[in-house]
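Only one protein chain is missing; all other protein chains are in place.
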Amino acid sequence: MRLELREITKQFPGVLANDRISISADRGKVLGLLGENGAGKTTLMNILSGLYRPDSGEILIDGEPRLFSDPADAITAGIGMVHQHFMLVPVFDVVESVALGAEPVTGLVHTFDRATARKRVVELSAQYGLHVDPDAKIEDLPVGVRQRVEILKALYRKSDILVLDEPSAVLTPGETEELFAIIRGLAAGGTTVIFITHKLNEVLEVADTITVLRRGRVAGTVLPDETSREELANLMVGRDVELTVTRSPAKPAGVVLELVDLNVRDDRDSMAVRGVNLEVRAGEIVAVAGVQGNGQTELVEAITGLRQVDSGSLRIGGQVVEHASPRRVSDLGVAHIPEDRSRDGLIGSMTVEENYILDSYHRDPYSNGGRLDWKVIGEKAEVGVREFDIRTPSIETHVGALSGGNQQKVIVAREFSRPVQLVIAAQPTRGLDVGSIEYIHRRIIEQRDAGAAILIVSTELDEVLALGDRVAVMFAGQIVGVLSSDQATKEAVGMLMGGVH
Amino acid sequence: MRKRLRPLLVPALAVLSAFIVGSLFLLFTDIKHIGMLTTDPVGAFTGALGNIIDAYGALIVGAFGDPKRFSTALQSGDIHDWTIAFRPMSETLVAATPLMFTGLAIAVSFRSGVFNIGGDGQFVLGALGATVVALMFRGMPAPITLVAALAGGIVFGAVWGFIPGFLKARTGAHEVITTIMLNYVALQIVQLALRNDFLRQSTSSQPISKVLDFVRVPQLIPFLGLRLHWGFIVALLVAALVSWFLFKTTKGFELRSAGLNLTAARYAGMSAGGSIILAMVVSGALAGLGGAFQVMGSVTQMSNDVNSGYGWTAIALALLGGTRPGGVVAAALLFGALNNGGHGMQVASGVPLDLLVFIQALVIMFVAAPDLVRKIYRLRQPAIESGAPAAEGAPA
Partner (left out) sequence: MTASAAPANVAPVALSEGHRRAQRAARIRGVIFAALGVMGLSFASGTMSHDVTFRFWLQQQGGDAWEFHAMAGVIWIIAALITGIGGILQLWRGASVSWRRWMALAMPFWIAAIIGTLLAGKPAVLTNLFAGSLEYAFPIAMGAFAAMICERSGMLNIAIEGKFLLGACVASIAASVTGLVIVGPIVAALVGVGVGWLMTWLAIRHRVDQIIVGTVVNFGALGVTNFMYLRVLQLNTNLNTPPTVEAIKIPLLSDIPVLGPILFSGTPYLYLALVTMVVLTYMLFRTRWGLRLRASGEYPQAAGTVGVDVIKIRYRAMMLAGALAGFAGSYLSLHSAGSFQINMSAGKGFIAIAAMIFGGWNPIGAFGAALVFGFSDATQTLLSSLGVDVPPQILTSVPYLVTIVVVAGLVGRVRGPAMAGQPYEQS
């Protein structure tokens, strides 16, 4: 079926998330929807799936205007969603997960007709080459298979339009290739596919047309054969993607962080970090690149004492810290900028000054024998706000009321407010505007020049290349290559990230 | 000034609404006047209304005293008359004292993101602990016995708070379930203990302890001979202490951080388990201290009747007071007045005291649903929800 969105507008308090967006996708074609974080992709997708209602604009299916008041309407209209965070009940098996909401039933009390549902799941699985065991429990399945279950869900509902939201974010390169094959198969069979991503290569590889979103608007629609990476990047960010932060060559000194044969398990007990060896010296920035979910999160958590080390050795400034608490690691002069700032780095309903002392409240001069000295805290917080240009009405404002960039600056100000020998920064600029990104990069380089060892973990290739004096690439829990900054080209790092080495 | 009073608006309206609903309830259960409805509707209605006014009037007199008594006392100048005039107020404060302790206990736990609904168990075990220690120290100088017994109450309460805290920190056991269960276990422990001859009043057939007349908490105004004791003053001091602890110390900062965002607290190097355990221990200790003062100040013998749902009322107090110690004290004074006035109401107008339990439940409901109150009274939504966190259950 042909899907068309006309002039879709959606306003949230303070944000115009979608501003007169028009896109269209033909039957049997793949539309790539490209955009950065915050470009309005997710809002558009939620409108399409009936979760949000647009303020104005039309959704047309085969030329006919449709109105979705809830997800059930969208499903009836033939739209199937594969959400980035899988919508699968962990304790259900595949058949139950797929059939939920569209269960075949028999009898008076609507007994779930499992046999019929199972048969269909098996058929669809075979027809589209999905290879899913219908009786496996979701929680026992690897991520790639879970995604195929999500696709099965859409097929089971006879969706003619399949929307995939950042489907490769959690996949290994091999799994991504399999996914592309599946997508091509679906399109060949007549399904309209909308593929939402922020990865240029992926849209170029799989899409028939590409629509680029920027800041809630359509920045352009192009054909993959008639465009280039550079043009897409320009459309997506409105500037050249190359981040230009001027930095002098590194002057590495003694080893600060030393990982030897480190093994760490993830929440599901499987080994996420496998035998990692890495050194970070004072005065240099080591950037860890990799697709999300290749063990970077666990690596950072292990270094900062938040996760148990399974085996191997971990030293910071010569001290053995394999089994140290987060507090002990922080006391060694380690600054940690966590991956998810609102969940891990800040307490939204506490004030700016309270967040400013969140991990040093017990230290001089804030604490005086277990008593907090609010006068000193206030003074220091004011200094931090001024130095780091944090835009806030006052230091007594709840930090949750600030913009993302200012929130991140609160964290950076806090972490850099005490002497540090090691900085661990995970996705330090995720979701920030250009100005904030450059500001935070500059601050990190200042720390390096002041003699700190810096470990940056980022899934953004541009960030890795802009900051790393050395670039370590993580794949499947292992460091598959360490490149010096002149060896580290986009192509070289990209190959390693994709598991080619 | 108006700005300062704004936060009080919703709690005040919540209490008002609860009383209005309570009145309706009185109206519908007035069997006598309902029976008259067909024969004399006007008389029935005015009679029923009169009953309600009488009941609430008796409630106020019972809580704060009768103006006539005061004028009598003024005229005669007799100490005895003064005692009578002030007795209702004294009793109100006596009734508020245990509530202040348990209310503060629950407020501390809510602030820390832990849902302690085991205040009842911690309170009775605190009372039991005080009784046991007092009897063990019998014969020692009274002040030493008293201090030891209060400490006993604190320790017993703290232990009863520690168990669910430890289980939650270590195994993730939901504290709501464990504290409910421990409330019942505490009751059984008290009954079992009261079978023991060491505690038991041998002349009574009821499970009740020996009289603790040798460790009475001193009266606050001895010459008036009122029951009001130093426990009330201690409760006020403890409220100030709790406030200082929560807002001016590093440990308090840790508890508040953990209560608002446990992950961020962990990332900031705080010990999540430690915060949970500390919060529960402090909470239990406060409730236990309340129990100790109750058994040695307000009543003189340990029995199961020493507690009358103080742990549950405390949830209402913590919510009504916005989990701020000052607010909790104010709420406890209000509820103390209600409970004490309720006795007066029961005697004077025959309306059962339990009406106030119902009203208290309604107060919790209205305070916990501020938008409901705002809708009923057509108030504007405040721009930013001010101050204290809503009592949020800790993550299961």
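Every chain is named by a letter (A and B) in the order it is written, and numbering of its residues begins at 1.
Here is the rule we go by: a contact is a pair of C-beta atoms (placed from the backbone, for glycine too) under 8 Å apart; a residue touches a chain by one contact, two chains touch by 3 or more.
This structure is a prediction, so every number in the text was calculated from the model and none was measured.
When the full complex is taken into account, the listed residue touching the unshown chain is A:G174, out of A:G174, A:G190, A:G254 or A:G370. Remark: the omitted chain is touched by one listed residue; of A:T111, A:Q127, A:N368 or A:S394 this is A:T111.
Across A:G216, A:G293, A:P326 or A:P428, the residue that sits in touch with the chain not pictured is A:G293.
Taking the whole complex into account, chain B touches the unshown chain at residues 25, 29, 31, 115, 117, 163, 167, 170-174, 176-178, 180-182, 184-185, 188-189, 191-192, 195, 309, 312, 315-316, 319, 350-352, 354-362, 364-365, 368-369, 371-372, 390-393, 396.
What chain A contributes to its contact with the hidden chain is residues 49, 51-52, 70-75, 81, 83, 85-92, 96-97, 99-103, 105, 109-112, 142-145, 153, 157, 170, 172, 174-175, 263, 265-272, 274, 292-295, 297-298, 476-477.
Going forward, only the chains that are shown with their structure count from here on.
Those residues of chain A that touch chain B in the shared complex are 304, 306, 325-327, 329-330, 336, 338, 343-350, 354, 357-359, 361-362, 367, 370-372, 374, 398, 401. Of all residues in chain B, only 248-251, 253-254, 256-257, 260-261, 263-271, 384, 389 touch chain A in the complex they form.
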